[in-house]
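Shown here: the complex without one of its protein chains, the others still in place.
Think of it as A and B in the order they're written, each chain with its own count starting at 1.
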Amino acid sequence: MALTQSRIHWTFRRLLRKFEPAFYISPAFIVLIVILLYPLGYALWLSFHTWTLRTFKQGIPFSDIQNYTQLFSNPDFLNSLRITLTFVILAISIELVLGMGLALLLNQDIKARGLMRALILIPMMCTNVVIGLMWRLLLNYQYGLVNYYLGQLGILPVEWLSSPQVAMWSVILVDVWNTTSFVALMLLAGLQSMPDEPFEAAKIDGASAFQTFTYLTLPFLKPIILVVLLWRFIDTFRIFDVIYLLTAGGPARVTETISIYVYRYGFQSFNLGVAAAASFIMMIIMLIFALLISRAIGKEE
Amino acid sequence: MKFKIFALLAVLIFVLAACAPAAATAAPAEPAEEAATEAAPAEQPPAEAAKPVVVAVWSGPEHDNLVKVAAEYTKATGKEVIVEEVAREAYFDKLNTITATCGSDYDAFYAMSDFVPVYVAAEGLKDLNTFFEDPAVVSPEFTLDDFGMATSFFTFDGKTYALPSEGDTAWLWYRKDLFEKAGLTPPETWEEFYAAAKKLNDPANGVYGAVIGNKPDEAWWDYMYYLFGQGGELLNPDNTVAINNEAGVKALTFYANLLKEGLVPPDVTTFGYVEILETLSKGKAAMGIQWMAAAQDLLSCDKSLCDADGNPLLGYVIPPGIKQDDGTIKRHTGGSQWSWAIPACSENQVEAYKFIEWLTSPEGAKLWAMNGGIPGNIKALSDPAVVEKIPQFALLAEVMPYRSIFPTLTVSPEMLPIVNEGIVAAVSGTKTPQEALDEMAAKLTEILKSGGYVK
Partner (left out) sequence: MQGKNYRLIKLVSKIIIYSLVILAVFLSLAPIVYLFITGFKEPDLTFAIPPVWKFTPTTQNYREVLTTTNFSKYFMNSVTIALITTGIAILLGSLAAYGFSRFRFRGKFWLKMSSLIPQMLPPIVLVVPLYVLFNRLDWIDTRQALVVSYLTFTIPLSIWMMTGFFDDVPIELEEAAMIDGCSRFGALFRVSLPLAVPGMAATAILAFIYCWNEFLYAVILTGRDARTLPVIITSFMTNKSILWGRIAASGSLVLIPVIIFALLAQRYLVRGLGKGAVKG
């Protein structure tokens, strides 16, 4: 009798243990699924149909993968993909380097450290609309402060937003200004939670700052760096507001990232089937990248 | 540490709890309201129980104007009107969403002629003929003749879907002082325009010959005057593409040359209405084609240049045309047309109709004009008090017969970005005008085919 009871008891406990992770994970996922089931399903369904504001009342024909193939054979769409990837790679590289530097700086023992940290965070906190408009004003060819002070230094005014060659760099500049502090914040939190002993040991062993950084700090920070990289990729890939307000994708479409393309050619004319297909293509690209990064994080474990 | 976490959580839960009753009361309130309006008879609600009419308009002078004018309506009739402002950046997106999903957020909205056809195709607009033909609703003085040819932009299959409001155009603004000094008269032909721009072009002293706007989403609205004025067209009467014909290529080449030869500021690829206004009012360009609405700013001495006696230095004329053999100038200019429409899924359509009818009546349109807008009602346009206040309306009346707007087709919203991108490509030099226009024509033909306008 007692044996059976305890066997039931232990089976129950084993089951409980098997489902233990579910207790922690399910609340978040249940909420997400409940909210997103309809919107995601509907968007997916839209991508396989022809749905435009002009035609939907006459019918919503099934269009198989036409929306997708149409996009891939569209040179403008592919162009915007290329532009987006260029932008993302350049911007993130700069942000990682600067962010790491900033995090190391802020990790030092300096007076008013907390205040300095808070101040550097401010660019990240601005509303995108304000950032776009403010930089549009600052980078204005005729009235912008940047050109004015460059002029004071004897440098010719630069066509920041109106030259097809410079515009991409201007947009990168603004994004770097905006989000380097995010990278720094995350890396700083990581630096803060590093244990002291390995570093004290390294010091005793006479390791240089560079060695400590390369062989101790970086490996320890790797998981966080990868998460930051992933997150920045996803955010930067989808960037819209700031670029739209700065250049509206111009001049001559050189800064027309994929979000702007989808907005202009899918949403403004309300061709939801194509807009949905483009969005899912974007998602797949980001998913592939996320998979690569996650594999790298996973290896750590 | 633990206490702080607890405290934070407690605050959050408290806030959540505080807002939950608000959410709870909001939700049941709405269905109750819906039930009430369903129960009331559709045609004749008693005046006291009239729900407020919610009108959407985009941010800016039109919004400020509507608030004032709607207040007059409320004073006169005792009926409430709520003006809802929608940010300009998202205005069309929001309207598109509501039309596509049968939203009942608004009872009336400020509609642009480009979008009305596609909204009609989406069955998103209420057919106003049902009100015209209902003696209990329509006012006895109402007549569509008051709107002239503007009505045709909003009438499809014999049914009218919107009441015309602001119909505007652009003038050629020029610096009277510079022209006088150089002994020039304002240009009447495009050759004179080019000559004047070249002569008065003086970048070293901060004055360019002219100013244009080539912003990605606004390029057409600035270019159309140059296209039409030089005998070009966007579409032929049979809806085939005309913009890449000889006249069209010539016009775009002329336009692109202005930048190439440095006759306009180098950063015009970022210029839209706002930047052109800025350039003109600071006197940085000798000429520029700019919307009528800018008159207020360009002719005022606080915002723009005036001489010592307080006379504005900027003057305006009708944009140039083509000289004919008999010496007359053939003109063709552009513009835009706005209107007031009622969403098909609005739940307060009768009151909404009464409001927009009043708004576009001679009385309402006059109020609109006196507050700074452009009246769509011809009677209001020629009202002596209005003309006295805004003299340029007399010129507007003169220009109306040869003013074209962007074609009102169901595919218009799809066409516009294609047109814009072609103009931008030619002006910024990434493509030659011929290339840009041929590409544009090919894409436009595809779109027109899909809309059933061409075979």
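The criterion applied here is as follows: a contact is a pair of C-beta atoms (placed from the backbone, for glycine too) under 8 Å apart; a residue touches a chain by one contact, two chains touch by 3 or more.
Nothing here was measured: the structure is a model prediction, and the numbers come from that model.
The missing chain, though absent from the display, is touched by one residue of B:Glu80, B:Asp105, B:Glu123 or B:Glu192; that residue is B:Asp105.
Within the whole complex, the absent chain has one touching residue among A:Asn74, A:Asn128 or A:Thr212, and that is A:Asn128.
Note on the undisplayed chain: of the listed residues A:Ile65, A:Val97, A:Met116 or A:Leu218, the one touching it is A:Met116. The omitted chain makes contact with chain B at the following residues, 1-2, 5, 9, 12-13, 15-16, 19, 22-23, 26-27, 30-31, 34, 58-61, 63, 82, 84-90, 93-94, 97, 100-103, 105, 273-274, 277-278, 293-294, 302-303.
Although one chain is hidden here, its contacts on chain A can still be listed: residues 20-25, 27-29, 31-32, 35-36, 38-40, 42-43, 101-102, 105-106, 108, 110, 114, 116-130, 133-135, 137-138, 142-143, 145, 148, 177, 181-182, 185-186, 188-190, 192-196, 223-224, 227, 230-231, 234, 238, 240-241, 259, 262-263, 266-267, 272, 275-276, 279-280, 282-283, 286-287, 290-291, 294, 298, 301.
Quick note on the criterion: only the chains that are shown with their structure count from here on.
Chain A and chain B have Cα centroids lying 36 Å from one another.
Across the interface of their complex, chain A is touched by residues 92-93, 96, 99-100, 118-119, 121-123, 214-217, 265-270, 284, 410-411, 413-414, 416-417, 421, 424-425, 428-430, 451 of chain B. Every residue of chain A that touches chain B in the complex is listed here, in rising order: 53-57, 140-142, 159, 161-162, 164, 247-253, 264-265, 267-272.
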